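Here you go, one structure.
The complex appears here minus one protein chain, its other protein chains still in place.
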Amino acid sequence: MAEEIIIPEADNQEISINMGPQHPSTHGVLRLVLSLKGEMVQKVEPHCGYIHRGIEKMTESMTYQQIIHLTDRLDYLSAHMNNAAVCLAVEKALDIEVPERVKVIRTIMDELARIASHQLWWCSFGMDLGGLTCFFYGLRDREKILDIFEETTGSRLIQSFYCPGGLMADLNPNFQKKVKDFIVYFRKILPEYDELLSGNIIMMERAKGIGKMSKEDAISYGMTGPSGRGSGFSCDVRKHHPYHAYDKVKFNEVLRTEGDTYSRYMVRIDEMRESMNIIEQLIDNIPAGDFAVKMKPIIKLPEGEYYQRVEAARGEFGVYIISKGEKNPYRMKFRSPNFCNLSALDTLTRGHKIADLVAIGGSLDYVIPDIDR
Amino acid sequence: MPFTFSFYDFTGFTQWIDVTLRGACSPFWAVLWEMVIVGVLFLAFYAVVGLYLVYAERKVCAFIQNRVGPNRVGPYGFFQTIADLIKLLMKEIISIREADKLLFNLAPFIVIITSFLALAAIPFAKGLHPIDLNIGVFYVMAISSMGVVGILLAGWSSNSKYSLLGAMRSGAQIISYELSVGMSLIAICVLAGSMQLSTIVEGQRDLWFIFKGHFPAVTAFIIYMIAATAETNRGPFDLAEAESELAAGFHTEYSGIKFAFFFLAEYMNMFIVASLAATIFWGGWMPLHIPGLESFNHVMDFIPPVIWYVGKTVVIILIMMWFKWTFPRLRIDQLLNLEWKFLLPISLVNILIMAFIVLMGWQIGL
Partner (left out) sequence: MTNQELKDSILKIEPTAVLNEGKQYLNLTVASDKWHDLAQQLKGNKELAFDYLFNLTGVDYGDTLGVVYHLESTTFHHVIVVKVSADKQNPQIPTICDIWRTAEFHEREAFDFLGIQFTNHPDLRRIFLDEEWKGYPLRKDYDPSVNTI
């Protein structure tokens, strides 16, 4: 009974908790080490690398056609945009002008992928907040886009549909009709999202004023995509550095200035509407022509450095290629939007509660394979 | 005493059992036998209701979420939860090395026993009422607030930080919402002039209390529904288990049948608060009577009390499920704000208004 009882100082007691690598709300194998004081988060330290596959190293021994298939595996929810970055970089290096048809189809595909990605984000955001029903509503609608993808590209998630010089295959004859049907359907169904979650008082209470990020900080952290635009950082690559057919369509860059979780949420919801606008402008006038230009079986980029930026669903995705004139790149770097957004997580969550951390994480919408690469 | 059985009044039937038993053995043994009969009946009832509430929840949630729900085991998946129970029974009970063994094993029993005890005071039908305590409302309240001890023990003894956080949340939540539950029930006790559940039911012979008590009764009902949902740790107040934040909260470390105990207890608590709401606000087994409409009242009387009781309880349970599958979860500080800043002051004022109405004799139907 002579054991000494040590009473720790109650005020100064921080506990550290491992959130992940297996945790329902980290959306993958991300590990966050939290320092908690009661429920308050004092510090968040992300530990990445649980699904690091060394893609940048692998690219150094692969041809450009092969690399396309690796980019799908980065941010698998914006597989099309990631493909496009590499394809555009290669085409720019070789001075290849792709047919108009390819540009338009790529634009439509990118926007469909963006809608699908935001739908899945909506599902998981609802689930992070504890509203499980959102998950099924979102997935129900996402299925329809995946069906469209499946018909044309042959697969549902990682399509590898673009290749240097054009597309892997031509459109399915049903494509236009199905896309139009989808737009009609989704315009009708999107208000349901607002009814279920956006306008919900509990959701607003939990999201408004939580995880504030000023515009300057957002730029400094390189927070792009809807997360950056929620802070008023005008960072839409489609607007500032147009590629595909984005210079031919009219669309608004969705910007909000509050910089909290709710504004990041609303930016994504509004972006789905903008994406539908873009698709509607293009779907009826897809130009006829080839779906690809003939490329040499082995692509050798001339010596030099090439950078291509595209707007993926989560932000600015970039590919930096250093070529020494070989069939493999000398060095290839992927600028992943999630990696930069994740770096802001500590600043965003400091002083909030665990429940807020989950909501903020949901609003950043990170895809772990893109962080780890 | 001759054997009588009626769906409208179980008094004769239960009296017959009592008289027969007393005739066959000494009073001590007769009471003991009655206890055994009631206990066994309740165990069976508990298991069946618990299992089928789980089934109902899964079907309701599937319906809300555009899904089919369980449909493989038996027709419409009717035996799904039984299969689940067998699975849970056969699973290994993992013991945590650094856990406090005694408390860790004790916690699920505390939780399940409290939910079992509360069932005793519920009047199921006329004459089908295990113990008619003169402080029935008080008894149910007291017993159901014991459950938090089990949850706190479970969270603390698991030696897991997630469990601890879940248990602490749960403790804060249940203790504060207990007040609102009590206050809203007191408002009705004032109206009924009694805490005895049978008297409360009898008091609603001419009109249910929710109609009788003007708006304070409606306010009390709404507050009761919110607070009772919170007290049973169900969504949108399921912070104690908050899947997306704390994995599974206080029962993260439990497995097998011990986990099933927590799970069943949650559903039984839901059943108890729902039947309490049905009894106190909606007249329990009392049919819907409207003063002045004699023929209508006779038609309503034709439906057996058990059906009335079950129907009302099921409706309230469905409302609670509807809550859970529609709303996102609150944060802990918002949850406590809601209770201390809104529900509790409103219920206190509500009691005063109710007392005033009763004092002036302004109840509807008097």
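Order as written gives the chain letters A and B; numbering starts at 1 within each chain.
Definition applied: a residue touches a chain if its C-beta (ideal position, glycine included) is under 8 Å from a C-beta of that chain, and two chains touch if they have at least 3 such contacts.
Note that the coordinates shown come from a computational prediction; the quantities given were computed from them, not determined experimentally.
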item: Where the missing chain makes contact, among the chains that are shown; value: A
item: Candidates A:Tyr64, A:Tyr265 or A:Tyr306 - the one touching the absent chain; value: A:Tyr306
item: Touch criterion as defined above, residue of A:Gln13, A:Asn174 or A:Ser220 at the omitted chain; value: A:Ser220
item: Given A:Met19, A:Cys48, A:Ile68 or A:Ile360, the one touching the chain that is not displayed; value: A:Cys48
item: Residue ranges of chain A at the interface with the undisplayed chain; value: 48-49, 52, 54, 56-57, 92, 216-217, 219-222, 224, 233-235, 240, 304-307, 309, 316, 318, 320, 322, 331, 333, 335, 339-340, 342-344, 347, 372-373
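The rule we apply is simple: only the chains that are shown with their structure count from here on.
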item: Chain centre separation in whole Å, for chain B relative to chain A (CA means); value: 45
item: Complex contact set, residues of chain B against chain A; value: 61, 64-67, 161-162, 165, 169, 235-236, 238-239, 242-247, 325-334
item: Residues of chain A that touch chain B when the two form their complex; value: 15, 17, 23-25, 39, 126-133, 135-137, 140, 196-197, 200, 202-203, 205-206, 353-356, 358
